[in-house]
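Left out: one protein chain. Kept in place: all the others.
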Amino acid sequence: MSFPWAKEYNPSQPFMVWLDEKLPLPRFVYNAIGAGYPVPRNLNYMWNFGILAGFALVLQIVTGVILAMHYAANAGVAFDSVEHIMRDVNWGWALRYAHANGASAFFVVVYTHIFRGFFYSSYKAPREMIWLLGVVIFLLMMATAFMGYVLPWGQMSFWGAKVITGLFSAIPLIGEPLQQWLLGGFAPDNAALNRFFSLHFLLPFVILGVIILHVWALHIPGSSNPTGVEVKTESDTVPFHPYYTAKDGFGLGLFLLIYFAVVFFAPNALGHPDNYIAANPLSTPAHIVPEWYFWPFYAILRAFTADFFFIPAKLMGVLAMFSAILVWFFLPWLDTSPVRSGHYRPLFRKFFYLIVIDVLVLGYCGGSPAETKYVLISQIGATYYFLHFLVILPIVSSIEKPAPLPFSITESVLGKDEGAVLTANPAAA
Amino acid sequence: MAEEAIIDPAHESGEGVRRRDFINIAAVSFAGAGGIAVLVPLISQMAPSADVLAESSTEIDISAIQPGQAIKAVWRKQPVFVRNLTAPEIKEADAVPVASLRDPQSLSDRTKAGKTNWLITMGVCTHLGCVPLGAGEGEVKGEFGGYFCPCHGSVYDTAARIRKGPAPKNLEVPPYEFTSDTVVKIG
Partner (left out) sequence: MVRLFGPLVGLFFAVALLWSFGVGLVQAIREPEAATAIQLFHKAPEEADFSFNGVFGKFERPQLQRGFQIYQQVCANCHSLKQVAFRDLAALGYNEAEVKAIAKNWPTKAKTFDPKTGDAGERANTPADHFPPVYYAGTGNPPDLSLITKARHEGPEYVASLLQGYTEQPAALLKQFPDAKTPEGLHYNPYFANLNIAMPPPLTDDAVTYSDGTKATLKQESEDVAAFLTWTAEPKLEKRRQTGWAVVGFLLVATVLAYLAKKNVWANAH
């Protein structure tokens, strides 16, 4: 769908007319990210992160396909083949650092995108499907990132593979056989490495497919906006191109500046030194942690230290870790406030800042060694995490008195909206 | 992304427009130049890597090769034929008028002085890169007594010169030197 005032694609060159008849791909692009897509005029820079996430995926696919040309997925040589890329392949070091830090960049962007969604309740009707597909993308990203981290076959790769597949052994009855099936053996080795490589190559293209659905679903109601008030008239929107292409271009420049500064000046800052030691099945590193983007969830996993009635602590941890993401699927139905934007929800806003701090604290604890103080803090943090989404949001959305909303997007931008008043009262015209 | 910013709504006029157009065009050009610069690593990564380029020379012991015999060695992951020519084979090669050849070279052009019996060539057909027969024990040598490429029927003579079939050139002679009477260093 689009708004009735959306510009129509109108090719003038004979070739473009011919192409439009045979394969209306330019028309499709025009209506998706061109002048034919009317977008609320008041989007702030938080709305840049969707495009940036798409860019990060393309970056990962391009660098990843290239690395796959030089990498060898065999436990005997995988580590050396990565060093071969770093030392001998032309520009190999740049491509590998770009890929490794590209994963981090992708997660920074996607986390910002998700928390934008939390604050502006982007998950609410009519955009539930966009949100659900987004959570699916996030889950696929986590799986892809995990398997990618195994490929260099360093110490953290190996022990990460062992520990994460070990999660599945917590499942009653089928746990152990399931873990062995996942690994194709009793411990990570060639079989696991090869299948992780295969899936690590495949999943980004699945992500790409779900992103297409995500964007398709977005174009049905159109983009949300910082007021949460739906588009009413043409004056509420501007065409995506050139307005948001220009804005996204600037955002992309800033993103690339930070990203390349990390790639070229601190490429190992986000990694772990132990992964520069080849995998050794006989010796676990003193302090194993996943990559930073898993830390909050890792903290939740480790927070369960005591059996709860008949449920073993290990199983509780695994259940909670997966539930921590799965609750996001239910957000559209947990938060029932008719007001979307956090700008007009004073009580909700306080809890939003709390959950941001909570996730940061959980992240910090998840990246720290398993010492008592960090475990105790993550237990409080994880408690708030579940209460926030499952208890507090439903309560807040029913008791909160929202601030008055602007009449329209135009009014929120210009302070008045004459056009909308005219449309609303045709008699006055 | 910035490249599309060039199309500015056209209802402005005068100096302002020209200055603005300039900035938009500059922004788009920069994005384009950046995109092209990125292609350099993306393309050059497929070129041979440092370890491949450093592929060392190969030393071959030729003491066991009797006249009329040949061996296959490996240099840069490709076969090299080392052949000890017999006197009749040398005579046969020298008897061919050089000017009549497709790729005119005499046997002495293709061997080291004083070692004309040692014919060292790449075992790579100059047509499309198959390995010709004739160096291995009992292999077909073709009607000119040298090598015969089974892929597309190129026939080489006893000096490994192309005589018949689609190949354009003689079998290539790699750079080599005799480090002693019995050892050849290729590359």
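Per-chain numbering from 1; labels A and B assigned in written order.
FYI, a contact is a pair of C-beta atoms (placed from the backbone, for glycine too) under 8 Å apart; a residue touches a chain by one contact, two chains touch by 3 or more.
Since this is a predicted model, take the numbers as computed values, not measurements.
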item	value
Partner chains on view for the chain not depicted	A, B
Which of A:Tyr9, A:Phe115 or A:Phe250 contacts the chain that the document leaves out	A:Phe250
Omitted-chain contact residue, chosen from A:Ile277, A:Ile325 or A:Leu347	A:Ile277
Subunit A residues touching the omitted chain (full complex)	41, 80, 83, 86-87, 93-94, 97, 238, 242-243, 246-247, 249-250, 252-254, 256-257, 260-261, 263-265, 267-268, 273-274, 276-278, 286, 303-306, 308, 311, 313, 316, 320, 323, 327, 330, 333-334, 336, 371-372, 375-376, 379-380, 382-383, 386-387, 389-391, 394, 413
Residues of subunit B in contact with the chain not shown	2, 5, 8-9, 11-12, 20, 23-24, 26-28, 30-31, 34, 37, 50-51, 54-56
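As a working rule, only the chains that are shown with their structure count from here on.
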item	value
Centre-of-Cα separation between subunit B and subunit A, whole angstrom	49
Contact set on subunit A toward subunit B in their complex	34, 51, 62, 66, 69-70, 84, 87-92, 94-95, 241-242, 245-246, 248-250, 252-253
List of subunit B residues in touch with subunit A within their complex	1-9, 27, 31, 40-42, 44-47, 49-52
